[in-house]
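Excluded from the complex is one protein chain; the other protein chains are retained at their positions.
Chains: A, B and C, in written order; residue numbering restarts at 1 for each.
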Amino acid sequence: MNRTAIAIWMVVAGFSLQFFAYFRWAAPLGAPTSPAFSDPRIPYAPAAFIFGVMLVFLSAVVYELQGGGEGESDG
Amino acid sequence: MTKEKKSGTRVGPKWGQVTRRTFLQGVAATSGAVAGSSLFGDLITLSPLPGESPKPLHEDWIPTTCWIGKQECGMLARRINGHVVKLEGLPAHPRNRGTLCPKGIAQIQALYDPNRVKAPLLRTNEKGVKGTWREISWDDALDLVAERIGEARDRDPSLFVWQKGRSKAKPLYDKAFVGATGALKLHHGAFCSDAGYRAMEYTIGMHGVMHPDFKHTQYLLSWGWNITGGGGNKYCWLTWAQQLVEARQRGLRVIDIDPRLRSAAHFADEWLPVRPGTDMPLALALCKVLIDQDTIDRPYLTTYTNSSHLLQEDGSFLRDDEGSPLVWDEETETPRPFGSEGISPALEGVYSWDGAQVRTVFSSFKDHISTATPEWAAEITGIPANQIRKIGRELGDNAMIGSTIEIEGHTLPYRPVAIMAYHMSQQELGFQALRAMTFIPMLLGAIGAVGGQFTDLTWKEHKNWKKLDNIEITDTPNITLKGSKYYPINSNNSSLVAHVMKDPLRYGVSGIPEVALLHHVNPLGSFPDQKANREAYAKLKFVAVIDPWLSLTADLYADVVLPASTLEKYEGPMKGTDQYEDAVALRIPPMEPIFDTRSEIEIYLDLCERLGVLNGEKGYLALVNKNLKLKPPYTLPLDKKPTPREIYDIWAKGQGIKEGVAFFEDNGVLLKGAVPASKRYPMAMDTPFGGVVPHRLYGESLLGYARKMEERGAPEIYWRDYTPFPVWRTPTLEGSPAKYDLYLTSFHKIEFKQSRTPIPFVRELAPTQVLEINPSAARARGLEDGDRVQVESHNAVTGETRKIETTVRFRESIRPDVVAMPHHYGEHTKHPWVDGTGPTPNTLFFTGEGYVSNTADQTYLVKVRVSKAPRR
Amino acid sequence: MNEKKRLPFGMGRLGTKWWVLVGVSLTLVTRGIIAYSQQASEGEVVTGMRDIGPMGGAAWGLYIVFVVYFVGISFTGICLASLIRLLNLKVLRPIVRPAEVMTVIALILGALAILADVGQPGRAFLMLLKYARPQSPFFGTFAMVISGYLFGSLVYLYLHGRPDAAVLAKRPGLLQRFHRWWAAGYGDTPPERARRVRSSFWLSVALLPLLITATSTLGFVFGLQGGRPGWFGSLQAPGFVVMAGLSGVGVLILIAAGLRQALGEKERLNLELFRWLADFLLVLLAGYLYFLVVEWLTNSYAAGPSESLVSQAILAGENAWIFWGSVAFLTLPAFLLLLQRLRGRVSLPLIVACGVMVNLAAIAKRFLIVVPSQTHGMLLPYSTGSYTPSLVEWEIVIGLVGLGGLLFALFVKGFPILELDRDYLGGTK
Partner (left out) sequence: MARYGMVIDLSRCHGCRACMVACKVENNTPKGSFWNYVFRFEEGVFPETRVSFLPRPCMHCDNAPCVKVCPVGSRHKTLEGLTLTDWDRCIGCRYCEVACPYGVNCFNWKDPKKNRYLDWSDPSLEGVELSHGMPYANPDLDLPQGSQGRHTAGGGRMKGVVEKCTFCVHRLEKGLLPACAANCPVGALVFGDLDDPESPPSQLLREKPHFRLLEGEGTEPRVYYVGGAPPTTASRQIEAVKARVER
């Protein structure tokens, strides 16, 4: 896969992760009337959200560091 | 008792089906499972560690009776593994019906308070300074105390004085112990409402201070009554509060008469901020309004009071040869003995008889108060004349004179107006002020009527009714000055005791006690005039103190301190009535004492044993039998020292309870059903008012006292207030120089009232001493809320001044010429929640001539000046 | 040349001034650690904070003030860096790296300040990853500001540092492995350069809105609270953004001035650059003063009774000296900078003084936002509360500032604090 595709894929995946984590997996939004509002619907949804944010930024790293230059990434 | 018995506090359906659970032990669970709790705080959780089996907890409920206050509410102690974890109200108990006041709940801390006296203490330093102590064994302590008491008693029983604050088992302490040892007995009476008690005993023959018939009263003068802050007569707080609220929901109107809006504060429709110490003129003016508007109950006055008695010129009753007082019979136009059949006595009138002029008491009273107009009273009391008239009119309207009501088949007078008063008798003219106030329901015919004026819980003649009428004056009084030419009527603990101790010869007292046993009493802290008390108690050669905490008195003057239990003991029996329903209860120890403390009964049994007065026909046990009214076969054997539990077991069986004390251990309280109208309403009784008739509008014997006192050479200051009708005069304290421009009065708080104990929960609610002052008065002195101030009191008789420092607290609801301080600060020592909480106002009050009533009862009123505290 | 053999910008050489900086910082950090261990063992009873209500305290105090302050600084750092790159502002180019470093360090300090504040710091990480709720405005602070934004800034710093790292990676020495790791094979080839430019652009594009969102979220932490008079309001978030800009530019001025002094880089960090920064400051000051007037007008015109109590406490009560002090420290710089601008002069000491003043004003303003609404903004008639930071709180906060200095000092010695010129070491290439 080429670096642009990977990067774009990561950005899309990251934002999707953020979206789903925020709106679908984390504790629901709205007037908190029951215990359901205190627990994420999927465990560790907040971690997924943060991972999504990281994924978006990591895409830039991947984009730049993806093999193909003159040196090997030893990072 | 199992917890299923606890009822009355359930909510709807349960959401979880939890019945009896095995509890995880808190300690094991938390501390066991905590990992890495150092730097980042406790890391969760409660599941027990593997291999650690959860300890089963055993829960049970023990019924008992509150120890902290005076009204003895029923309690349930929740125990876990034998230790009390909570005290709740006992639902069945009429006085509190499943609830407790803040002190009641808080007393759980007393059970575990490590600042209590935990073993008998022997003083190791000189007296008069903070004590240093050595713990000794009970045997050594009791031996020492008994030896010193015995040694004094052998010389003269009156060298031994027993003084109590508040005790809960009169038959075993006041009567049996005092009886067996022949001790001179002192108590807190003069520092309580005793002037009021004497006034009621003398005027209507009942023991108590005025309170209403809350189920029926419609119009209430709340006169210095401290419902929201402190309690009242008979009960310390809770029962009155419950009844007041129900009455308010029913539509009771409340008029609050008080220099400081506290009494019934939230529940008052109108506030009359009366100048302190001027209640008598207000009462007299109200009497005049009632008479002027003719809202008086003539049949009651004629039949049940001495209003119709004929007075001779010299102020004595016109009597027949047998000495019976005479009334003017309008039928025959002759004087006839009061109470004769078939006569129609005149209430008013001036008649000639036997060449002399006689007039009825009522006519004389009318003359006496002819100048007591609302305008006159307004000048003195600060209450506008039209407001006095309005209250008088409302009293007259609400009294519904002439109306009756049917109760339990009795047709009874219905007069739904009453006065509630308690410690407001603590003023120089307190005795006469209370008499004047009693005249108001007397004129309205409300004494003992349905909805009317009540005093005691039952209509039973008090022994003082007759005793006070028999004028007996002795030339050799003891330190109480009872029967002396100075204070002939007093509660056998005049507030003069300290002064007499200092200078007995001045009052003709030949000797003072040498050995004292102080039972839950702290005169140095809780009686006014700390200075006089210090000097007096310094004269005692040996002082033993029975108290759970180290009181100021104990710390300064005790030789031995005997640590008493608090709640954890058998004690009683205690009345459980709330006026309307009768009950009797016992105090049951809800758990084993933690410290080496003993119940007072045990202490007295041991002391009597050592003194050799336990057994025998006149011994302690015989007196206990007598005072508990124990009848064979349920009497204590006189040759064997019983345990307190055995005493109550026999008592309970004697009451017809076959389970004995176990009944109370299971139920806490024995309910005796509703108080019947025939006991509750005097007019429903076979002899109305229990035979206490006529009520004394005119105090003939008071005049007699004055004459005899004068005859024996007592100066006028002592006898001037012994007048047959209440006579207003300017109180002595007004003689202080003008710069002492504020009245200082004191008050109680619900957090401490009658508890005298350093309990952290309530100390936190009311942490420190303050001086309440009206902001306008404060600002005129350059003071702001929270400023430190110096309060200096002045004695108008001796010129002495006293000073304390405290903190200003603004209150709009106080007369601008009055400042007020709460009690119960600075009375105990060696307790982290009491040390440094501030001075007691008792430091500022004076006792002695001018600052006691004619019945030697304490005045809690003094002129002071308030200024910014000097910088240190 | 001798110059060429040595590492640039004082890297690797530990001079006296550096040791003094490190020594002072370490002292502060040590004191902070001691203070924090006190707090950790005794609990936050060692702070001046107490419960709102009967206890009459403020539940948030100096820690939260500095969370807001640190995050604000970081915002400006990355914001300026992005703008400079996006708009290719040549004059300001030299402060791009200091700004990026400032961002990362300030965010770390912000995160630590939050840890200092919470009662269960050990738990906080786990519970937040497990349970964090988007509905809580803190979600923004925790998830976006601290994690997302910190990560983003690190990526930004990292990628922009690669060319320099690549250059330095060629030099033998202690730091070679570090630089080699950082360079990650960057060869400065034209495609790499192109990628560099492209990713840089997109990163900036991605960062800027995140920044505004994140900083606004911090405003929402307060602005969404209807129950605290003085907090609720739509101006809260934009106000936070502008104030963040002020404090950030202020700190950047100090850093730039410090570097100019310490490194003797009078050419790269020239007065023109400071003029630009001063202009930024002036514009932001004007903006903020506008907000201030609007806020004050609104409050005095139609504030509810509780709002009035809070503004009363701020304008005339016990906090008045802080308020009027901050107003003075905002208007005085504005006046001085305007005067300087009109006279067409550039005075470095004056600009530095303005930087110091706006930072003090920023801390003071944050204090006024956080505290009086708690102590004086009670909607039930509790007695008025009070809050005075305790010594422990000051020590921890100053320790954090010290930690910032320490991290900066360490960075400076390990990586070029100013971007290397294109032809740097060109000869050896």
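In this text, a contact is a pair of C-beta atoms (placed from the backbone, for glycine too) under 8 Å apart; a residue touches a chain by one contact, two chains touch by 3 or more.
The structure displayed is predicted, hence computed values, not measured ones.
Engineer: In the full assembly, spell out which visible chains the left-out chain is touching.
Structural biologist: A, B, C
Engineer: Using the document's definition of touch, tell me which of B:Pro273, B:Pro589 or B:Gly690 contacts the absent chain.
Structural biologist: B:Pro273
Engineer: Going by the contact rule already stated, which one of B:Gly98, B:Gly131 or B:Pro724 would touch the omitted chain in the full complex?
Structural biologist: B:Gly98
Engineer: May I ask which residue of C:Arg93, C:Arg123, C:Arg196 or C:Arg268 touches the chain that does not appear here?
Structural biologist: Looking across C:Arg93, C:Arg123, C:Arg196 or C:Arg268, the contact with the absent chain belongs to C:Arg123.
Engineer: Out of C:Val22, C:Ala132, C:Val241 or C:Ala256, point to the residue that touches the absent chain in the complete complex.
Structural biologist: C:Ala132
Engineer: Considering the whole complex, not just the chains shown, which residues of chain B touch the missing one?
Structural biologist: So the residues of chain B touching the unseen chain are 9-16, 18, 21, 23-27, 29-30, 41-42, 44-46, 57, 80-81, 83-89, 96, 98-102, 104-106, 108-109, 111-115, 118, 227-228, 237-238, 241-242, 245, 248-249, 261-262, 265-266, 271, 273, 594-595, 750-751, 760-768, 774, 776, 809, 811-816, 832-833.
Engineer: Need a quick check: the contact residues on chain A for the chain that isn't drawn.
Structural biologist: Its contact residues with the unshown chain are 27, 31-35, 37-40.
Engineer: Against the chain that's been left off, what residues of chain C make contact? List them.
Structural biologist: 42-47, 49-56, 59-60, 114, 117-121, 123-124, 127-128, 130-133, 135-139, 142, 221, 224-228, 305, 374, 378-383
In the analysis below, only the chains that are shown with their structure count from here on.
Engineer: Rounded to the nearest whole Å, what is the centre-to-centre distance of chain A and chain C, using the mean of the C-alpha atoms as each centre?
Structural biologist: 26
Engineer: If you average the CA atoms of chain A and of chain B, how far apart do the two points sit, in angstrom?
Structural biologist: Each chain's C-alpha centroid was found; their separation is 76 Å.
Engineer: Mind pulling the residue numbers of chain B that touch at least two other chains?
Structural biologist: none
Engineer: Please output the residue numbers of chain A that touch at least 2 other chains, ranges allowed.
Structural biologist: none
Engineer: Contact residues on chain C for chain A in the complex?
Structural biologist: So the residues of chain C touching chain A come out as 128-135, 139, 143-144, 147-148, 151-152, 155, 158-159, 162, 180-181, 184-187, 189, 191-192, 195-196, 198-199, 202-203, 206.
Engineer: Okay, in this complex, where on chain A does chain C touch?
Structural biologist: Contacts found on chain A: 3, 22-23, 26-27, 29-30, 32, 37-40, 43-44, 46-47, 49-50, 53-54, 56-58, 60-61, 63-65, 69-75.
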